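One structure, as structure tokens, below. Some questions next.
A single protein chain has been omitted from the complex, and every remaining protein chain is retained in its original position.
Residue numbering begins at 1 within each chain, and the chains themselves are lettered A, B and C in the order written.
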Amino acid sequence: MDEKISEKRAAYLAEDYSRGFIRHCQFEPDVIRKGYFQSKVTIKEHHRQQDGFIHAGVMATMADHTAGYSAFTIVSEDYQILTIEFKVNFLRPAYGDSLICRSRVIREGSQIIISESEVFDSREGEETLVAKAIVTLMAVQKDKLEL
Amino acid sequence: MDEKISEKRAAYLAEDYSRGFIRHCQFEPDVIRKGYFQSKVTIKEHHRQQDGFIHAGVMATMADHTAGYSAFTIVSEDYQILTIEFKVNFLRPAYGDSLICRSRVIREGSQIIISESEVFDSREGEETLVAKAIVTLMAVQKDKLEL
Amino acid sequence: MDEKISEKRAAYLAEDYSRGFIRHCQFEPDVIRKGYFQSKVTIKEHHRQQDGFIHAGVMATMADHTAGYSAFTIVSEDYQILTIEFKVNFLRPAYGDSLICRSRVIREGSQIIISESEVFDSREGEETLVAKAIVTLMAVQKDKLEL
Partner (left out) sequence: MDEKISEKRAAYLAEDYSRGFIRHCQFEPDVIRKGYFQSKVTIKEHHRQQDGFIHAGVMATMADHTAGYSAFTIVSEDYQILTIEFKVNFLRPAYGDSLICRSRVIREGSQIIISESEVFDSREGEETLVAKAIVTLMAVQKDKLEL
């Protein structure tokens, strides 16, 4: 896969990434390449659960949303990306002060796109893989937003 | 399964349900029975994505967390519930003004508990099934919090 | 959903169900309705694993294939069904003398169809739910067999 996308497109996707629920979760775009999207979040109290661990829903949302944006990097601008389904495994407890999510397209279809997301917990500069997801996405022309 | 749990335990779980990230998401407990937990959320702008639909991460988080609490209703009080993994399918676009999540235990093991969550979108009093999840959970004694 | 499909279509799907790998596994069609497909298999030694339990792969294959045929009951005859992905949970050990799989369409889209499969283990006339799957399928016109 050609690694480049236009600077304009990357800037658009970076801008578009953090709206609504994602802004509420304070996730931010980090690195954008063709077929790849990386995001990050600085962990605050409202990302945790009662026992201090980062909530599974934070990691799941990040894995899903970032996977969606990895798919955005390979479709043309008049396409929208929908999540059909995802599955996420929580591999280790997450309790660090930031998370990084790396999403890669592993199947580049014209309609069905599959991406894989890995969420890393950053603790004192060291990264630990804490969650892994496979996400099934669908590219739909913006004027035909019906699965 | 006996449908009853003690009032004291139900009150504890209701109180415990909405902390940290879940409070940030504004999810609330609704109905609690043995093997069953129902939650709800009134949708605000910060639950949506750019196009006005409710974000998949909102539904996924609700499906996961509520499933976890359905598991809490069948274990003794010195047990903690961890999510090992979940899978969620998004069946129809969600755009209503509230969501209801109904989670039921479908496998009651001493360690491994499986629950199913259904998320309904409420639009003008009518409910539509918008997401369905299967969640694998683990019951761990509080003083042995290691998978 | 209208429960009826034509006798001719039901006969075609019943005939079509058991070919190749499915014939090798000796799965058979059982009940066919619109949006619903039920299959069965008599368990032999070659369905088991070393310890006498029925192999997870038998249940997974049955859950997938039967889900695919539940989707066939709602599309027109010039459509092919492909499995995009599935997830299956094994709820209890299976060791009976036959399995029954019941698959229901839970999302009827023009392209993306979601079905749910439940596999029951039959032991001395009693049924036990042993596996549950969610299957994401795609309907593709036969002359456009490209995802």
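As a convention for this text, a contact is a pair of C-beta atoms (placed from the backbone, for glycine too) under 8 Å apart; a residue touches a chain by one contact, two chains touch by 3 or more.
None of these values were measured; they are calculated from a predicted model.
From the options A:24, A:87 or A:102, the residue with contact to the unseen chain in the full assembly is A:87.
The omitted chain makes contact with just one of the residues C:32, C:58, C:113 or C:130: C:58. Taking the complete complex into account, A:132 is the one of A:19, A:34 or A:132 that touches the chain left out.
Summarising the interface, subunit B meets the missing chain with residues 84-85, 87, 109-112, 114, 134, 136, 138, 146-147.
Where subunit A meets the missing chain, the touching residues are 87, 89, 91-92, 106-107, 114, 116, 129, 132, 134, 136.
Contact between subunit C and the absent chain runs through residues 16, 19-25, 45-51, 55-58, 60-62, 64-65, 80, 82-90, 145.
Here is the rule we use: only the chains that are shown with their structure count from here on.
One inter-chain figure worth recording: subunit A and subunit C are separated by 33 Å, centre to centre, where each centre is the mean of the chain's CA atoms. Within subunit C, residues 87, 114, 134, 136 each touch two or more of the remaining chains.
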